[in-house]
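Of the protein chains in this complex, all but one are displayed in their positions.
Moving on to chain A:
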Amino acid sequence: MSKLPTPAEILGQSFKFLPQESQLLLITSVLGTSPSWLTYTLLHNSLMNGENVVFVSFINEYAYFREGGKRHGLDLPSHLKKGTLTFIDGFSKLFLPSTPTPTQSIPTAAAPSRVGGVIPSRGGPIPPRQIPQSQPQAVATPTDPIKYISLGPSPSPTALRQLDVIKTTLQGLISNGAKPKLVVEGLEVLIAAAGVDARVVEDLVYDLREVSSTATILLPSDSVLIQTSSSSTPLELSHANLVLSLGHAADAILSLRLLDTGVAKDISGVLKITRGAGNLGETGGIVEEKEMLYYESDAGVRIFARGSGGH
């Protein structure tokens, strides 16, 4: 088992302001850095505090996080079994024709029509109690806590209804007014590969924030993806659109990048914490902006101030 920094260590003073309603945390990374450890940190913190977490990934499968979590002392399967963690796999079958197999009990035939009647995107607040009944994956719960999203080989606007499973899951987990946390990774795939309009994805995020406490969104932020010019393609523009608008809405932004000065043997990259334009200020807290170095090794991840050498 390897050691991870706690969110309090990463966020410092600002951490105590974070676990609040409808907050948005944006984690960005570039090619060559992996934000997985930040994910584990947040998952670990939330799950240990007994909070419900809904974890959605469009670029990695559950086994990836299970093994990675294990290395960091995070037992995802047990949380999955307990029901505190719900994993929604938008990766494995995203573009595969949805063919239900005995192990994945998604009633795909029935799903589109049933979900179709439930939630118009960006609709008004929906009473949480009506959702569990109309949830298409209801049958899957005890045996297979992993839910799958499949848009099919040629995603159509109606297929996007499949994404509503995230919202219904979140709503199903609201208990005693405590909303679950949400972690979403790989939303860029929806834009880039599925051809979904960036605004639709933004709407989705806003919808999800309504029914979750802290929403954490992980997105790549390579400069080629967010620096737009007159020659930018729609692909780049829409990605930039998404990252920037979420950045403006976020309460805090954690960005990972590589060391500007090149490679060092004992530094993996730079973790920068900035405040977004979110509502954190209104609730009394302020995100302490800072930049730290981090180093991933077999022994875990260590964060340290620039110049302290990390020793």
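To be clear about the criterion, a contact is a pair of C-beta atoms (placed from the backbone, for glycine too) under 8 Å apart; a residue touches a chain by one contact, two chains touch by 3 or more; residues count from 1.
Keep in mind that, in the parts below, contacts and distances are computed from a predicted model.
Novice: The chain dropped from view, which UniProt name applies: "Large ribosomal subunit protein bL27m", "ER membrane protein complex subunit 2", "Elongator complex protein 4" or "Ras-related protein Rab-39B"?
Specialist: "Elongator complex protein 4"
Novice: Would you indicate which residue among A:56, A:94 or A:187 is in contact with the undisplayed chain?
Specialist: Selected residue, touching the omitted chain: A:94.
Novice: Using the touch definition from the top, which of A:225, A:254 or A:293 touches the missing chain?
Specialist: For the chain that is not drawn, the touching residue is A:225.
Novice: Using the document's contact rule, name the residues of chain A that touch the chain not shown here.
Specialist: Looking at chain A, the ones touching the missing chain are residues 31-34, 36-37, 40, 59-61, 63-69, 71, 91-96, 153-154, 188-189, 192-195, 220, 222, 224-225, 232-233, 235-236, 239, 258-259, 262-263, 265, 268-269, 296-298.
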